[in-house]
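A single protein chain has been removed from this complex, and every other one stays in its place.
Just so it is clear, A, B and C label the chains in written order, and each chain counts residues from 1 on its own.
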Amino acid sequence: MASHPVVEFTSESSWAMVEDKFSPFAKETLAKLVTFMKDDILPAVRLAHSQVPEDSVKRWKTVIPIVAELKVKARKLGLWNLFLSKAHYPKHGVPLSNLEYAVMAEVLGRGGPIASEAVNCSAPDTGNMEVLARYGSPEQQEKWLLPLLNGQTRSAFAMTERFVASSDATNIRTSIRQEGNEIVINGHKWWISGAGDPRCALHLVLGKSDPNNSDRYQQQSIVIVPVTTPGVKVIRPMKVFGYDDAPEGHCEIIYENVRVPLSNLVLGWGKGFEIIQGRLGPGRIHHCMRSIGAAAQALDLMIQRVTDPSRKTFGKYLYEHGTVIADIAKSRAEIESARLLVLSAALQIDKFQAKGAMKEIGIAKFVVPSMALQVVDRAIQSFGAEGISQDQELAGTWAGLRTLRLADGPDAVHIQQIGQRELKRAPALAKRTVEIKQKEKLLLERYGAKSPL
Amino acid sequence: MASHPVVEFTSESSWAMVEDKFSPFAKETLAKLVTFMKDDILPAVRLAHSQVPEDSVKRWKTVIPIVAELKVKARKLGLWNLFLSKAHYPKHGVPLSNLEYAVMAEVLGRGGPIASEAVNCSAPDTGNMEVLARYGSPEQQEKWLLPLLNGQTRSAFAMTERFVASSDATNIRTSIRQEGNEIVINGHKWWISGAGDPRCALHLVLGKSDPNNSDRYQQQSIVIVPVTTPGVKVIRPMKVFGYDDAPEGHCEIIYENVRVPLSNLVLGWGKGFEIIQGRLGPGRIHHCMRSIGAAAQALDLMIQRVTDPSRKTFGKYLYEHGTVIADIAKSRAEIESARLLVLSAALQIDKFQAKGAMKEIGIAKFVVPSMALQVVDRAIQSFGAEGISQDQELAGTWAGLRTLRLADGPDAVHIQQIGQRELKRAPALAKRTVEIKQKEKLLLERYGAKSPL
Amino acid sequence: MASHPVVEFTSESSWAMVEDKFSPFAKETLAKLVTFMKDDILPAVRLAHSQVPEDSVKRWKTVIPIVAELKVKARKLGLWNLFLSKAHYPKHGVPLSNLEYAVMAEVLGRGGPIASEAVNCSAPDTGNMEVLARYGSPEQQEKWLLPLLNGQTRSAFAMTERFVASSDATNIRTSIRQEGNEIVINGHKWWISGAGDPRCALHLVLGKSDPNNSDRYQQQSIVIVPVTTPGVKVIRPMKVFGYDDAPEGHCEIIYENVRVPLSNLVLGWGKGFEIIQGRLGPGRIHHCMRSIGAAAQALDLMIQRVTDPSRKTFGKYLYEHGTVIADIAKSRAEIESARLLVLSAALQIDKFQAKGAMKEIGIAKFVVPSMALQVVDRAIQSFGAEGISQDQELAGTWAGLRTLRLADGPDAVHIQQIGQRELKRAPALAKRTVEIKQKEKLLLERYGAKSPL
Partner (left out) sequence: MASHPVVEFTSESSWAMVEDKFSPFAKETLAKLVTFMKDDILPAVRLAHSQVPEDSVKRWKTVIPIVAELKVKARKLGLWNLFLSKAHYPKHGVPLSNLEYAVMAEVLGRGGPIASEAVNCSAPDTGNMEVLARYGSPEQQEKWLLPLLNGQTRSAFAMTERFVASSDATNIRTSIRQEGNEIVINGHKWWISGAGDPRCALHLVLGKSDPNNSDRYQQQSIVIVPVTTPGVKVIRPMKVFGYDDAPEGHCEIIYENVRVPLSNLVLGWGKGFEIIQGRLGPGRIHHCMRSIGAAAQALDLMIQRVTDPSRKTFGKYLYEHGTVIADIAKSRAEIESARLLVLSAALQIDKFQAKGAMKEIGIAKFVVPSMALQVVDRAIQSFGAEGISQDQELAGTWAGLRTLRLADGPDAVHIQQIGQRELKRAPALAKRTVEIKQKEKLLLERYGAKSPL
């Protein structure tokens, strides 16, 4: 069977399911991306790591040279801002559907964070650009969006708060209030990704502007805070299983009497919840597809390791021992089914917006990271201690994936929502059952059979 | 979102993935099938069970009246022999692809064995009809295939042998030898599904005709054995977790000097292995899709049970207790992902024949039955003791699904094959890695970075 | 290392953990039991099965001859009523602790239901004898307990009700009321084990005697109902998967204006709940230990199957394929840890009564049946289709074990109770944490360290 270049990065059968839904432009872009990954990004991963200094101060002042170089090349190739759908963002967007981008996100997922950054598709910038493109005023777009779209600046989204369960937005304590022509912000955030980057230009800060509003979804607002504003204090990087993820990092930040002009309010007072809702759906799918790429990459590494003659023990290849072959088979099956789930969710978003794809997004959100963690964990095991060390990407990949079970709603929240959604089918099911039971009764009577119940 | 009738039986998102691959004929047929299921088959399930006598002799002499009635109606509606693809069997087939039939098989899976029989799509007849349609002589087709296609007779496929590990075909002991114009068969088989049915007209018997052939795949032949031939001894029904599955059953059979005319040889001497290979691929997918229908049906039952006010304990609905909602969410996620796997396998078969879809078929074969068993088991648990009793379909469904982890190759065989297939990717992966490492080295040198390895 | 005969039936290390807690009498009894199992019970299992007629009427009128024979021999050997602890039932009991009997129950678990019956330790008779021995009047003991202790009669415990969630005792609908010197009983029960046996002499019926009592645990009473009383209608046997478990069975029963003398009330009005509470604790542990015996037996069968030269495929033993060795290792580990859990629970009962061992009993109750099901399922898989058939004990064992996840409180109830019990440790944990934090603070101050929080 003739093989499309993408198949090396995904699979024949997944590709068959979606190929006819790809535009010629999308196919061409995908082919370019696949080539760029092989020729440029994957060979640069190790160099990129080595270009982040060990020194605990300098590492936070670094713009990784090879990534900057990749960005120039990517943009020339037209591999740029692929996440921003022209359908939803006509002015700045790229003519790719969510489904089309989803396949590309998997490809990018094999290259870790630098791959996404190379094509200007890094979180949290992607979500922030979408917010500014959809809800930003022309002035906001001019000042903050364009440099982001150009890859010149980076950004952060300041939502999560320390000391409170901020996954329930009514628990948010950061205060946002108007004083004359200014907005004053006070709050204590943490896990603010990207805030460590020297290029980070702005924080989108979520806080309570109307804490007593009886509609709990009207209490929040979002404000653009330039990082240079007095009172913005980046306290420390949070670590993820020992990793600080410099230079971007996930920072603890105190906003102390931070004052910005009124024009920095995004969309309007009380629109904070609406904005974060719109921001999350597709982003969750992007994370999922990158996770699948990461899992696929880990499986490829595992296959190479267990077939490596220099790793033989007791005269046998690693794959001849224990449950290695079964582990590989299960990993393959899990990757294939997870990918189909996410592609299916992406298609639903294309058809019905994120709101109409809540079921599919929710399922992917709780299934995919756990799946990927398991696949990576098996790969780690095949590498022995090397697998958990700095000499392989696996441990870092694992730690990054582990955060996804907590971020954007922990697993339990999504599981609960999907379960509740299923329960809502009960009345329709009961109605169908009544209809069937009525016909069943007639049938039983017609044949003179004793109803068993 | 406007909903297609099929969505009630599958899901919005799965349907979206395949809808554009459905012909108008297939869509129309599917709509008819969905209606037939709701209006006729599902209301008949209980009656059908009650029409099989308890008496241990009479139950094996029964043609279930309501099923006979359903067959008449189904045929009138054009819901008949849907499994037999016109693309592969132009003379007798129906213009449905494997993908199209797969969706229908899921719908049928909600109605248990009688649903498949009602539309003349029951195993093992389906596989046997395919064998006769593809490999049978005109005379064999006239005599044996047509009555099967008409739903007048039934059939069995006699492969599995007692006392030997017959999943390895070289272990087969049944002897098939020519004596003049006759073929003489001696052997001891068991688990021969359908052989208990009073309408069963023929057995396709696999045996060794050339046990010393150096090519182990040329040793076997298949012969048509009319059930009335002297020497055909149906010994007893094998039970599956206490179920005898009368009237079809899974029988132990001894062939003792059974003599049939030479013209009963199928395809030719030594062609047995080729035939069973061709027979298995699509059939495995059919089982998988029916399993998904069974799982989906079980989940629907569970949802109704846990929302039933009469089942409250300690003042709370069942769904308010313990992990019920999470169990439902996981079941939903597992059903969705399993369905996509099987649809993807069906599409591969349509594109590349079963041989080109071995990976996808193999994955579905070991993933889907275990998934369905788990979903049904959770549903059972929600029903309490009633769930394992004769008053619900769940226990019977579970037992039927459990056989699938053993039939047509146990899980371990498929897991092993998928794992081995992945290992074959090792050389290509190694080659790619070498290329990437070379570029990596150049990059590291260009930047004067120390290679970390 | 010198080996005690019991080690063949349990394990060296489990035995080492409990040996010094065994009395000389218990050791001697255990040794006799082990011998009796090997020489008499295990060789009789197949015969016993063959002595239950296939005929759907006669099978319910059967007293299995070989079991009757085994009972005579067992009693002579002093292997009789081993479950009835002399410590709690001085008059009729045997001088064995729960821990000592637990090890014997594991041994019995390898022989299925006939093993327990042979030594007069079958559920539900065991629990019923305990009830009568502890709560029965001298007359009740004379009339109903002695024949049970002698193995002449059998009994049933009628608690579970059809149509209601009777695991919540306040949902019980059966009415028990006094009329003059009589008690009148009306109710609809099902899953009443043992009620099908021709020797069944009495039912202990739980019903509501005071449904409006504000104390919900005072509403129920228990009455002895002779099976011959007019109005006792045994409707049908419930099936477990496809098994009817004749002759004992699990029956649906209607009590229609059943009248018994007032002297048949057990313990007193409103004492029903107290009685069922006292009845359950040790019984659950007995089920668990028999389950462990069943699992150990299944693993032994699996080991024999996978090392059987006649089962080789493709030139290799079954154990050389796939994950068989790992499956065996996991099964062994699971059996060992489950056994220790149950032995530990039995020891707690000996020390603190069932009430003081609720945690250990609850853990065993939800851990052990699932563990045993998994081990048996793996064994089934190693036997191929034979494993699910009537030719091996495995499928029947599996079905019996599956009921334990539903009986005496489904898994979810026990999991929830254990979880809640853990939550009650929160205040003590919080107190300890406060103390530690205070000391931590002093230490940090002393060293001039900045508290990280």
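Note that contacts are C-beta pairs under 8 Å (C-beta built on N, C-alpha and C of every residue); 3 or more make two chains touch, one makes a residue touch a chain.
As the structure is a prediction and not an experimental result, all values here were calculated from the model.
Chemist: Touch as defined at the start, partner being the missing chain; which of A:R134, A:H321 or A:R421 qualifies?
Modeler: That would be A:H321, which touches the missing chain.
Chemist: Write the list of subunit C residues that the hidden chain touches.
Modeler: Counting over the whole complex, subunit C touches the hidden chain at residues 1, 8, 12-14, 16-17, 20-21, 38-39, 42-47, 49-51, 65-66, 299-300, 303-304, 306-307, 319, 324-330, 332-333, 336-338, 340-341, 343-345, 347-348, 351-352, 356-357, 359-360, 363, 366-367, 390-391, 412, 414-420, 422-423, 425-426, 429-430, 432-433, 435-437, 439-440, 442-444, 447, 449-453.
Chemist: Take the complete complex as the reference. Which residues in subunit B touch the chain that isn't displayed?
Modeler: 322-323, 325-326
Chemist: Against the chain that's been left off, what residues of subunit A make contact? List them.
Modeler: With respect to the unshown chain, the touching residues of subunit A are 54-56, 160, 163-165, 167-168, 171, 190-191, 238-244, 310-314, 318, 321-324, 381, 384-385, 387-391, 395-396, 398-399, 402-403, 405-407, 410-413, 415-416.
FYI, only the chains that are shown with their structure count from here on.
Chemist: Would you mind pulling out the distance in Å between where the CA atoms of subunit B average out and where those of subunit C do?
Modeler: Roughly 38 Å, centre to centre.
Chemist: Could you work out how far the Cα centre of subunit A sits from that of subunit C, in whole Å?
Modeler: Each chain reduced to its C-alpha mean, subunit A and subunit C end up 50 Å apart.
Chemist: Go ahead and note the Å separation of the Cα centroids belonging to subunit A and subunit B.
Modeler: 38
Chemist: Two or more other chains touching the same residue: where does that happen in subunit A?
Modeler: 325-326
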